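Just one protein chain is left out here, and the rest sit where they should.
We call the chains A, B, C, D and E, going by the order they appear; numbering starts again at 1 in every chain.
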Amino acid sequence: MGNERFDKGFDLLSKIDGEAGQKVIDSLEDICPDLGKYTIEYPFGDIYSRPGLDLKSRELATVSALTAMGNCVPQLKVHLHAALNVGCTETELKEVIIQMSVYAGFPAALNGMFALKEVLSERRA
Amino acid sequence: MGNERFDKGFDLLSKIDGEAGQKVIDSLEDICPDLGKYTIEYPFGDIYSRPGLDLKSRELATVSALTAMGNCVPQLKVHLHAALNVGCTETELKEVIIQMSVYAGFPAALNGMFALKEVLSERRA
Amino acid sequence: MGNERFDKGFDLLSKIDGEAGQKVIDSLEDICPDLGKYTIEYPFGDIYSRPGLDLKSRELATVSALTAMGNCVPQLKVHLHAALNVGCTETELKEVIIQMSVYAGFPAALNGMFALKEVLSERRA
Amino acid sequence: MGNERFDKGFDLLSKIDGEAGQKVIDSLEDICPDLGKYTIEYPFGDIYSRPGLDLKSRELATVSALTAMGNCVPQLKVHLHAALNVGCTETELKEVIIQMSVYAGFPAALNGMFALKEVLSERRA
Amino acid sequence: MGNERFDKGFDLLSKIDGEAGQKVIDSLEDICPDLGKYTIEYPFGDIYSRPGLDLKSRELATVSALTAMGNCVPQLKVHLHAALNVGCTETELKEVIIQMSVYAGFPAALNGMFALKEVLSERRA
Partner (left out) sequence: MGNERFDKGFDLLSKIDGEAGQKVIDSLEDICPDLGKYTIEYPFGDIYSRPGLDLKSRELATVSALTAMGNCVPQLKVHLHAALNVGCTETELKEVIIQMSVYAGFPAALNGMFALKEVLSERRA
């Protein structure tokens, strides 16, 4: 499965999110390993590894989008962990989530904040 | 119509986006001035003026969300102008828009990039 | 094409929206008349003609939903006309559109209000 | 935390939904009390307390929008309770939910109806 | 409740999905039987029974749309079962779900694939 884009993406995702890279691959292992491969290669091998925007800003952008879209809480939680791992503060995450009430409405912002509450509680445990 | 939240929001929006604050109010003047007032008070008087996240990060977050949602191009263009006004670089905006292909798909990212193309062309004119 | 559900739906839509029923059918005539038929039969023949909710409340519900969804302005405008035709006041329409800022964000509410502005201007012309 | 908009919003939400106002504040207390404050102030202090549309119509509009958007079931359930509290009948709620099948598709309407089923069952318990 | 459209739809849904037709009706029996009736009549009595597109292609189209929309997992799972029942292969379903990463983003595709994983596991049990 190894190739340059995959390896670069896997290394970056591992650096950002510890075991998350391996978990994505594992969870798709018995159903569709190719989707696991693409999920490493394109988002992380191609995009997150680009220069021009630091990882902190990338994670804040992703948290904003996933909070606003509102239909992918598991991925939002992964990226809340990732954001904290690359140096975003709790305050910064709360601010972008609050801000989404303006663009996507209060239910989206509330559900984003409850996801953050779970993430912070997982990290304390 | 003046009150503390409105005044603070109007000043901030004017600082961010030049005439945009006045334009929002003007465009709603003959249909629903109250919505213009709320659009200043809550987003700008309450939220953008909060400490804890700088204006550059706030605008990147908004550009991400509006690109991902994909159904509000006029507001996306306002915030692309705003982002450039508060110091986001063209490169940073391109990066968050490219990144949205990962979370909201290529059509959303392409339409976001075309909005940026128009905005950059408006600023050159 | 005539059948009981179609006839009931067409009569109701004509009563609500004047020529709109005929316009839907006409616009689909040379591409897909069956979709025109279904658009009369199910929404108007089956649903709007049900007892249990008056037409004014039905149109307010539709205006709310289409404003919140934000990706179907032409249909929103048809229903803003319809709402005014069945007795909703301008004030009531403005109130439900403003209210959508809470649930779907300010861009959705602003775009809904601009659609209402166009509709009111069309009716004056 | 007290201020005029908050107090007006909190009173209104308490009148509409019994303990719901306090619950929102409590659930955000240890993560982001400011979002709780905004959720009272803007939606309830500013919007629901406006004249021009009665509370029954406001709740029907919200139920319509949240059913159509389909990604915020917890908030939909809160507003189904609220709607029943301010005098909407079960029949009226069923009618707006059925009607959403026309604008947002059958899955959204079915999921809205199942949320209502849970709410009615909670109220009987 | 019997009528020609209902009977045709119920027969078709039963053929496609075994007990699913009866389950939809049963689950709505005590809350809103009319919505159950419409869910049989329009989608299955009117649409799926049309000539011009085979059932396999219809189910692939539905799986694509529900994966992309991302907010109706229960209905997606029903249609993944249905797709397999009418002759779609596991490979074909994986391919349309992977493809949705292009149009609706990776979170939508991942959640679609996890739904398929559950469906395949249910069928083995």
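Throughout what follows, contacts are C-beta pairs under 8 Å (C-beta built on N, C-alpha and C of every residue); 3 or more make two chains touch, one makes a residue touch a chain.
Keep in mind that this is a model prediction, so the values were computed, not measured.
Peer 1: One chain isn't displayed here. Which of the visible ones does it touch?
Peer 2: So, taking every chain into account, the missing one touches A, B, C, D, E.
Peer 1: With the full complex in mind, choose from E:Leu12, E:Met69, E:Ala82 or E:Met113 the residue touching the hidden chain.
Peer 2: Candidates E:Leu12, E:Met69, E:Ala82 or E:Met113; residue touching the omitted chain: E:Met69.
Peer 1: Could I get the residues of chain C that touch the absent chain, sorted low to high?
Peer 2: Listed in rising order, the touching residues are 24, 27-28, 30-32, 34-35, 38-39, 42-43, 66, 69-72, 74-75.
Peer 1: Residue by residue, what part of chain E touches the chain that was omitted?
Peer 2: 42-43, 47-48, 50, 52-53, 57-58, 60-69, 72, 75, 91-92, 94-96, 98-104
Peer 1: Please identify, in ascending order, the residues of chain A that touch the omitted chain?
Peer 2: 34, 38, 42, 46, 50
The criterion applied here is as follows: only the chains that are shown with their structure count from here on.
Peer 1: Quick one: report the Å distance separating chain A from chain E, using the average Cα coordinate of each chain.
Peer 2: 30
Peer 1: Of all the residues in chain B, which ones touch at least 2 other chains?
Peer 2: Expected reply: 34, 38, 42-43, 50, 66, 69, 75, 101-104.
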